[in-house]
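Excluded from the complex is one protein chain; the other protein chains are retained at their positions.
Should a chain be cited, it is by its letter among A and B, assigned in written order, with residues numbered from 1 in that chain.
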Amino acid sequence: MNKIREIALGIVTSIGGFLDVGAIATAAEAGSSFEFQLIWTIVLGTICVIALVEMSGRLAAVSKHTLADAVRERLGFNFFIFPLIAEVIVDFLVLGAEIGGVCIALQLVTGISFQWWALPVAFAIWLLLWKGNFSLIENGISFLGLITLAFVVATFKLRPALPAVAEGLLPTVPQQDTAHYLFIAVSILGALISPYLFYFYSSGAVEDKWDKSHLGVNRAVAGLGMGFGSVVSLGVLIVAAQVLHPRGIHVDSYEQAALMLTQPFGYWGFVLFAASLGIACFGAALEVSLDTAYILAQAFGWNWGESLHPKEAARFSFVYTVFVFLASLLMVVGIDPLQLTLFSMALTAVILPLTIIPFLVLMNDRSYVGDHCNGWISNSITIFTIVLTFVLAIVAIPLEVLGG
Amino acid sequence: MASRELHLELLLGKCVFDSTGNRVGRIEEVRAQQQGDDWVIVEYLVGIPAIVERLSAWNLGAGLLHLMGARNLHKGYRIPWEQLDLLDPEHPRLICTIDALKEISQQLERDAN
Partner (left out) sequence: MDVIRDVLDNQIVDRNQRKMGKVDGIVVELLEGQPPRLAYLETGVTTLAHRVHPRCARWVAAIASKWGAKHTEPFRIAWSKVRNIGIDVEVDLDAEQTPTLAYEVWLREYVIKHIPGGS
């Protein structure tokens, strides 16, 4: 029974890491612009993420070291400093975007501009990190995150044509608007395969004191947890395809995206969209803040742990405190949250290869994973993902210019 | 007995040249053994395979390197401690020549088997 509760780690990682402002924005844009044609990118991203999350968990459970620990220890600081600096910069921008997501959700419901919400939201995030422990955050967000199932319910209410949906599973490239299509495909993959997901999940596994007996749970959690986020993302895409696409509404702002749930749910659809966006982004903000503190503490060998009292992990707590407030300033000064989201997705795509390559080394190293080395399937998926992320890294910026 | 201090982490990646100025390779690993109460350095590993050995992903690594076009993966060198002159840590020097080193390496392999 205890192990079933572990699923909470998977769902919270999923809601914060998988289903965040980037996933919602890109899925909505995909559905509204290209109907069901981009479903395959969500499925592809999901497969890669499930495999990599499972590996992060396995690494943490067997070695009791997190991903960041292991990358520095095994590949050396001279290598690690690159993904480290890149990750901190990306985390900063993504955190700003997630805080922006929460603020926009509040703006949708209250009408008060998102800029005013930035500091209160940052304070709420900080307070939860300061006073709460890892279990509280894990279970709280998992529970609240269930509201995102509204998108799945909406999908069923709208009765999409199944053959059209099934066709979306096959990768196709349209003749018109090719640059825009490819840009959204790259953005979706950059939004789904987020480096902070892996660092966070492995840190969470250590926080929850996983060991070898959790390996089965890890597989279930990785699959079901990420699967949950994936199903909701698909829901967002399909609803956008059914509601926004026929009306020619493109998602240039969150207000337009919010319309998508009004057809199945009426006025409450608007509120459900705001609630889903707000909770998913809040969860993501918690995760990204913690992620930055985790990787810096783990890179330098400090004491760390969300479940520790702040005074027992002073440097760790100090880092997330400063980080949350600095990132919120991006929203205070009025940077458009949607633009920041799309930009940080493209930047994530550029740094991804550096994050994934260590997996190939670590997951085949017996001193870290013992007898639980990667089999040929896991290694193949890892190599495939490395190649995929290299391609993404190269095309991300040019496509942003051409098709953004 | 005059003694000097050296930072091993700064030696990592430094290029070793032999007595005639030929490039031997970059220092990638340092092997130590216990002698009594102390641990002492016995050899330095230099060259591409040394990186792969450090990553202990020989099969995977060699495969990837072949994929990336690296042909002629020459075997790396094992430099016994007495053959490396560290008077200038920025420019470690092989006291003998590469050819002499090859002979020493082969002798070490034969002794090990």
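Observations on the model:
By definition in this document, a contact is a pair of C-beta atoms (placed from the backbone, for glycine too) under 8 Å apart; a residue touches a chain by one contact, two chains touch by 3 or more.
This structure is a prediction, so every number in the text was calculated from the model and none was measured.
In the full complex, chain B touches the omitted chain through residues 1-10, 12, 28-33, 35, 37-42, 54, 56, 81-82, 86. Residues of chain A in contact with the chain left out of this view: 63-65, 69, 72-74, 76-78, 81, 130-131, 300-304, 310-311, 314-315, 317-318, 321, 367-368.
The working rule: only the chains that are shown with their structure count from here on.
With centres taken as mean Cα positions, chain B sits 43 Å from chain A.
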